[in-house]
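One protein chain omitted, others in place.
Chain nomenclature is as follows: A, B and C, assigned in order of appearance, with residue numbering initiated at 1 for each chain independently.
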Amino acid sequence: MAVDLTPTPDVADLARRTAEFVRDVVVPIEERTGGVARSEDVRIELQRAAKDAGVFAPHVAPEYGGHGLDMRGRAAVFEEAGYSLLGPLALNIAAPDEGNMHMLEAIATDEQKERYLRPLASGEIRSCFAMTEPAPGAGSDPSALTTYAEREEGGWRIEGRKWFITGAEGAGFAICMARTSGKPGEAGGATMFLVDADNPGMKTVRHIDTLDESLYGGHIELVFDNCRVPDDAVLGEVDEGFRYAQVRLGPARMTHCMRWLGIARRAQDIAVARAAEREVFGSRLGDLGMVQQMIADNEIDIAASRGLILQACWELDQGRSGSQSTAIAKTFCAEAVWRVVDRAVQICGSLGISGDVLLGRFLREVRPFRIYDGPSETHRWAIARRVMRRHDAEATR
Amino acid sequence: MAVDLTPTPDVADLARRTAEFVRDVVVPIEERTGGVARSEDVRIELQRAAKDAGVFAPHVAPEYGGHGLDMRGRAAVFEEAGYSLLGPLALNIAAPDEGNMHMLEAIATDEQKERYLRPLASGEIRSCFAMTEPAPGAGSDPSALTTYAEREEGGWRIEGRKWFITGAEGAGFAICMARTSGKPGEAGGATMFLVDADNPGMKTVRHIDTLDESLYGGHIELVFDNCRVPDDAVLGEVDEGFRYAQVRLGPARMTHCMRWLGIARRAQDIAVARAAEREVFGSRLGDLGMVQQMIADNEIDIAASRGLILQACWELDQGRSGSQSTAIAKTFCAEAVWRVVDRAVQICGSLGISGDVLLGRFLREVRPFRIYDGPSETHRWAIARRVMRRHDAEATR
Amino acid sequence: MAVDLTPTPDVADLARRTAEFVRDVVVPIEERTGGVARSEDVRIELQRAAKDAGVFAPHVAPEYGGHGLDMRGRAAVFEEAGYSLLGPLALNIAAPDEGNMHMLEAIATDEQKERYLRPLASGEIRSCFAMTEPAPGAGSDPSALTTYAEREEGGWRIEGRKWFITGAEGAGFAICMARTSGKPGEAGGATMFLVDADNPGMKTVRHIDTLDESLYGGHIELVFDNCRVPDDAVLGEVDEGFRYAQVRLGPARMTHCMRWLGIARRAQDIAVARAAEREVFGSRLGDLGMVQQMIADNEIDIAASRGLILQACWELDQGRSGSQSTAIAKTFCAEAVWRVVDRAVQICGSLGISGDVLLGRFLREVRPFRIYDGPSETHRWAIARRVMRRHDAEATR
Partner (left out) sequence: MAVDLTPTPDVADLARRTAEFVRDVVVPIEERTGGVARSEDVRIELQRAAKDAGVFAPHVAPEYGGHGLDMRGRAAVFEEAGYSLLGPLALNIAAPDEGNMHMLEAIATDEQKERYLRPLASGEIRSCFAMTEPAPGAGSDPSALTTYAEREEGGWRIEGRKWFITGAEGAGFAICMARTSGKPGEAGGATMFLVDADNPGMKTVRHIDTLDESLYGGHIELVFDNCRVPDDAVLGEVDEGFRYAQVRLGPARMTHCMRWLGIARRAQDIAVARAAEREVFGSRLGDLGMVQQMIADNEIDIAASRGLILQACWELDQGRSGSQSTAIAKTFCAEAVWRVVDRAVQICGSLGISGDVLLGRFLREVRPFRIYDGPSETHRWAIARRVMRRHDAEATR
C-alpha cells in the first residue's frame, strides 16, 4: 500500500530467465546475422527456442498461450528481451504484432480473436497496422487520414495509400485505418478493418529502403485499391478508430521504450567492455575523465528512462489514459536511447563505427524511434498543450 | 507485492496539506521577503504556522514531535514544501538541520539526543555541519580533511579551518568533522564532534558572500582554534566519521533534490501562467512552438527527476546503500532543476530577470546545487568508477 | 584583396593598449567595487584614466574626440574593453550610450549633434533609449508599440509607459520611440524624439530590480505623461523610427557581443588559473578529463563567437544590412558566453559561487543578454523566416 518498486516474484523470475535466454541463445544468432533476421528460418528458430525456454509471448493472456503480464511486468521483461535486436522477435513481442495483440485482446469479437489473435499469439502468422500515409495524409497528425471506406452491399470498399507499414511483408493480415465519415482534418470518423493478406485489393507497392533494417517484415508502401471486405472485418465499432488507435498507442509507445532501453543497456555494456580493455595515452580508456563522463551520462539516461517508463506503465495499469506520462516517457526515452548509443559509438572509436561490433547497427535502428510513433516535436507540442489546458482550467475555477 | 507508486494515505494527506499550507501561508511571506528570511522573526512566524497546520517536522520520529516519514514519504512531502524557498524552513526540514536530525537519530546517544536532537526537532535551536574546508582541504575529496583533533585529558582539542558551513550563523551547535588518525589524503580516521556554539574555540571568520542567499544562517567560514571539547562530544565512534558522513550524505542528497524539485515546479508554474496571459506577434506565448518546447522540456525534466528520486529513496528505505542511485539522482536533478528555472526565466523574458517575479532569485539559489553536496563532475566520476568496477568484477568471475 | 584576418596596425595597437589599460587600471577598480560602479565618482575616475591612456571613445568620429573605428575595429577593441565589467564604462562604449552615439552620428542634425552627441561622446552626460514597454506593448515585437505622440502647436505631446530603460537614471536625455501614425501591431509609424532629462513630462516610476546590476544607470521604468517636446526634438524623419531602430540594432547587437565576449574570456582566465593551482584527488584540476572538456569547450565557444562577430561586422562595414548575420551572431554569442561563464563557475566549485571571485557576478550579468536585444527565440524565428523566404523566392524563380 506504499510506494514499492519490487517486481512480483513471477515477473522477476521471468525477467531473469529472459535475460539468460537472450544472452545465451539470441545474442549469438544476432551476431551471426548482423542483427537483422532476413528469413523465416531465423524467426522460426528464435521463436522455437523462446518457447523451449518458457519465455514466449509474455504479454498475451494465458488462454492464448502467454504469461499475461500487465504493463509493469512487461517493463521488466521487455527490457531484457530488447537487450538484443532479435530478442523481441524471439519472444513474439516485436512491433507491430505486440501492439496488435494488445488491441485485439481489448476490442476484437470472440470470432475475430480465434481467427486473428490466436495464430498471431502463437507466432503462426504475423500482422501489420496500416495507419500512416504519405503526405498530406495521416502522419504526425492522424486526423489528416485520407484513406476511406465506403459501404457497399455486404461490406465495405477501401481506397487509399499507406506507407511505412512495418512488418507488412509476409504478414497474414493488416489492420487498416480508413475514414468512414468526416473529411481529412476532422478528428472523427475512422474505422479499423481487418484485411487478409490474400485480399486482391491490398497490394504492396514497394519495400521502403530505410536507415533501420531490423524490424522484421520491413516498412512497406501499400495501396488499397477497390479493396472489398465483409462486415465482420470491422474491428470494434464503426467510426471509433481514432479512439482505438489511442488505446493502442499509449501501451505501444511504452513497449517500444522498453525494447529500446534494452538496446541502450547493451550499447553501454559493449562500450564499458571496450573501455575496460583498451589503453590509450598510458591509461585505461575507462579511467579517462571524458570517457567516464560518457559512461556516467549513459547510466543516468538509462535510469531516468526506466523511471519514466515505470511511472507511465503504472498509470496505464491503473486504467488511467496515461496520455501525458506516456508522451513524456516516449520523448525522453527516444532521445536518451539515441544519446546512449551515440556515446557508446564514441567510446569505441573506429571500432564503434565498424561492423566488428553492432553499435553502428544500433545507431541506425534507434534513430527512427525519435520519429516513429510520433516525432519528439509532436509529443512536446501535445505535452505543452496539456499543461496549458490544465492551467487554463485551474485559472477559470 | 508488485510495483506500486501510490503513496500511503497518510503520506498523501500530509503532502496535500503541506501543499495547501505552502500556497496559502508560505508563498505570501516569501513574496514579501523576496525569498530570503533575514530574521528570526520570520523563521519563528513560519514554524509556528507550520505547527498550527500540522505539517511541522515530517521527517522526525514521533517521539521528537514529528511524523516519522521514511524516505519515500519525504519525497512526496518535501517536494511540496520546496515549492517555496521558505517552505523547508517553515517545516524545519531545511539543510543542514534536516540532515543533522537524520544523523542524530541514527547514531547519537540518548543523552545527546535529549540535548541536541530534541530542541533541534522542535525548532528551538538550529545546527550546522562543519565538514568542508578551503583548498587544499576537504572538498570534493573528503579524504583531504586537514582539521584534526588531538586527545587531551578529559577530551579533545580541535584545530582547523572550515568554510561554506551552511547555517552556522546563529546555530546552537556544530557537528565538526576532524581527523583523529591518519594523514590528509587517507580515507580513514575522521571523527564527528558536537561543538556548542558558545565554545570559545569555535570562531566565525566571516559570512561568505554567495550567489545564493536563501539558506538560513548563511555560509560561514569558521576557525577551530584551541577548541576543547569533552569526551561525550564525540558523536558515534572515534575514527568512524567518514562512514557516518556517508550515512548522512545519501539521504541528504535526496532531500536536497526533493526540495529543489519543488522550486522547479514553482518556476514552471510561474512560466506557464505568464505564457497563458502574454500575447506576442498575435499569438498567446504558450501557443508558440519554441515556448511549447520549453514548457514540455520542463515537464520532462520534472518527471524524470521525480522518478530518479523515488528509485533512490526506495533503495535507501530498503536499507541499501543507494550510493549509485543517489549519485545518479543528485546529478540529474541538480542539472534538471537548473534547466527548468533557466527555461522559465527565458519564457518570461525581461520580467523573468526582474525582481517582479522570483525567478531570478530561484536561478541564483539553484545554481550552487550543481556544486554543493558534490559537484556533478565528482558524482559522474564516482558513477563511472562503480560501473567499471562492476564490469571488472563480472569479467573476472 | 583576398580573405585577410589581420587587423590594421592602428586597430591592433589600440586593442593592445586597451587590454593593458583594462588589466592594469580597470580590473583593480572592478575588484574593489564588485563589478558595479555605484557612483559618479567611479565613472569619472574610470573615464579620466581612459582618456589619459588614450583609449577613450574608440568608436566616435575624431571630430567628436574619438578614434573613428569601424565595426571590425570595434570588434577587436571592445572585446578587450569587455574583459572587465567596468571596461566599457571607462571607454565610454557601454550600452546604451555607445549605440546612441552611433545613431546620432548617422541621423542627427548638426545642431542635435552639438547639443547631444558632443557632450555624450566626451562623457559629460549620459543617455538612454526609451523603446521597450511593459506587456502588451513593444517588447520582442517592436510593432506592438503603444506609446504615442500627438502633434500640437510647435511640437508634440508624448504619452506612454516604458520599462527596462537601461541607463535612464542620471541620463541627460532620452531617445523615445513613440507612435505617430498607425495602430499597435502595425509595422509603421514610429518616430524618435530627443527628450531632455529635465522635461517635467518624463518621470521615473521606479528602478527595476534585476538579476544584472552592472549597467550604469540601471533599468528604469519611465512614464511619459503630457510630455511636450518642440519640433526640433524629432530625430531624423517623422514615421521613420522603426527603420532607424533597425539601423541602431544591428551594430548595437554586435557591440553587446564584443563586450560580453570579453567577459567570457575573463571567466575562462579565472577558471584556468584556478584549474592550474587547485589539486584534487592527487591531480591538478586542469589535468582531469572533465575539467579539460570544459576548458576546451570554452575555447571553442569563444573562437566561434569571435568568428561570427567578425562576419557580421564585415557585412555591416560593407554597408549591407547584416540582419541575418547579426541575428546569428547575437543568438550564438549570448548563449555561448552564458555557457562559458557557467562552466567557469563549475570549474571553480564553491569558490566560483562565492564573492571571492567575480564569476557569480558575471553569471548574473550575462544571463539577461539571452533576453535583452531580442530573446534567442525571437532571433531564431527571424533567422528561420529569412531562410524560408529565400527558399520561396528561389523556388518561384
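The rule is short, and it goes like this: a contact is a pair of C-beta atoms (placed from the backbone, for glycine too) under 8 Å apart; a residue touches a chain by one contact, two chains touch by 3 or more.
Only a predicted model underlies this, so the values are computations on that prediction, with no experimental measurement involved.
If you put the hidden chain back, the residue from C:119, C:289 or C:355 that touches it is C:289. When you scan B:100, B:180, B:214 or B:292 for touch with the missing chain, the hit is B:292.
Where chain C meets the chain that is not shown, the touching residues are 1-8, 11, 72, 272-273, 275-276, 286-287, 289, 291-293, 295-297, 299-300, 303-304, 306-308, 310-311, 314, 324-325, 328-329, 331-332, 377, 379-381, 383-385, 387-388, 391-392, 395.
The omitted chain makes contact with chain B at the following residues, 288-293.
Contact between chain A and the unshown chain involves residues 132, 135-136, 139-141, 144, 163-164, 185, 208-212, 219, 278-282, 288, 290-291, 345-346, 349-356, 360, 363-364, 367-368, 370-372, 375-377, 380-381.
The rule is short, and it goes like this: only the chains that are shown with their structure count from here on.
To fit its Cα atoms onto chain B, chain A must turn through 180 degrees, a value rounded to the nearest 5. Centroid to centroid, with C-alpha atoms defining each point, chain A and chain C lie 51 Å apart. Chain centres here are Cα means. That of chain B falls 39 Å from that of chain C.
Within chain A, contacts with two or more other chains are made by residues 289, 291-293.
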